[in-house]
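Just one protein chain is left out here, and the rest sit where they should.
The block that comes next holds chain A.
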Amino acid sequence: MTPLIAVLCVPSFAVAVLVLSADYRLSAGLNVAFSVASLAAAVWLLVSGPFVTELFLVDDFNIYLILLNAFIGCTTAIFSAAYIGHELETGRLTPRILGLYHAMYQAMMGAMVLALISNNIGLMWVGIEVATVSTVMMVGIYRTPQALEAAWKYFILGSVGIALAFLGTIFVYVAAEQQLGGGLASMAWTNLKASAATLDPGLLSLAFVFLLIGYGTKAGLVPLHAWLPDAHAEGPTPVSAVLSGLLLNVALYALLRFKIILAGNPATIPVGPVLIVMGLVSLIFAAVMLYRRVDIKRFFAYSSIEHMGIVAFAFGMGGPLANFAGLMHMTMHSLTKSAIFFAVGHIAQVTHSQRFADIRGLSVSHPGLAVAFAFGVLAIAGLPPFGVFVSEFLVVSSSFARQPLLAVPLAIGLLIGFGALIWRLQDVLFGTPNPAYAPRQASLLPVYVHMILVLVAGLWLPDPVRRWFETVAAQLG
């Protein structure tokens, strides 16, 4: 129980401290320190092993996401400290508002841990709700008209989504209450899973429709994705990195927990085909939309929709291999996409622009940054030897083995997205740089740490990690 308290209390304590902290250097430093402490707490949780109570649950599935979250939260905090310093110099942010920014960052990290670690489906909902509200505050922090529009849209769509997810949660409870007799026991996911076969299939199916719309909105699945590109493009880049890298995963995780419950009751609607269709539509739609993007952060936001589509497709397919591929792709995408957003943040700061038209010839003006960015883009495009290649290859091959016809649109979508990524990569790297570009100040270390992990995973997946993915894949059914 102690590591559980640590995991939840570090971020809460951090919020309280950071709200009060006035000096931005101090609060950026504290933010990093608290994120490191959260990572340590997550490792402690991993070491102390699984447990179940009525409110909280640690099993193979969520511990790996908690660890991934804490790790990316940590590297993003390091990136954010440098990024924010630069934003202050250019006057886009004021020191006064940064206390709020750092407090909201920790609130979001804490809320995501709460959502992941909850056994109670109501508590899980609370976690995702708080994470949404805190990211809204961060997206709107520049207070430009574009940022306000993005934050408003995110808030309205996010709240409606989250409200519908709550309705779904109530329906699940009503179904459980008939069998388990009400109270906390009938909101515990472990109990719901154990007695899934005896629950009313009609109610469960109805509940899942609302949960799919609700959490699907948060996961950015087409056609519920409208908030995502704006929120990524107009907020500070560290927020884009955690939105893409972490929050989308958490929403999908919530959906998968309910998928497991429904899988235990054969009379409910089949969840797999729904996820397959939404996944394919997201993949192809986002891949095509990539060609029309002129803003570098919007471009990678659409790429995130594309990859969430691939993950949803894999989990919709089900079975040990596809689930394994989905889990691995979730991890690889988180690491790679947050690294790309770190690099994009540096690019936007040196070129003073987010528009592709203004970003040219980085290989000449900033070779180090260009190499880091190229690594990220080549990895996310699915080229070997990076981990994304392995997971995408597994998704495609498992789909060929099970449903060859579905593999065709999947492969086409991947190729369309690949083309757009390579095209834009050339634009950014080559050509004549603008002499007005500023020198890069911040370190590229967080980018390289992520890329090395993705590279290692692509070449050789350590045995414990592989077994771990296999156990979870089996649990997902």
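By our rule, contacts are C-beta pairs under 8 Å (C-beta built on N, C-alpha and C of every residue); 3 or more make two chains touch, one makes a residue touch a chain; residues count from 1.
The rule is short, and it goes like this: contacts and distances are computed from a predicted model.
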Name per UniProt, for the chain absent here [options: "Putative DNA modification/repair radical SAM protein", "Oxidoreductase", "HprK-related kinase A" or "Hydrogenase-4 component E"]: "Hydrogenase-4 component E"
Hidden-chain contact residue, picked from the options A:203, A:219 or A:396: A:203
Per the touch definition above, residue among A:15, A:66 or A:151 touching the missing chain: A:151
Among A:2, A:178 or A:426, the residue in touch with the chain that has been omitted: A:178
Contacts of chain A with the absent chain, listed as residue ranges: 120, 122-123, 125-126, 129-130, 133, 136-137, 140, 143, 145-146, 148-152, 155-156, 159-160, 163-164, 166-167, 169-171, 173-175, 177-178, 181-184, 186-187, 200, 202-203, 205-206, 229-230, 233-234, 292-295, 298, 355, 357
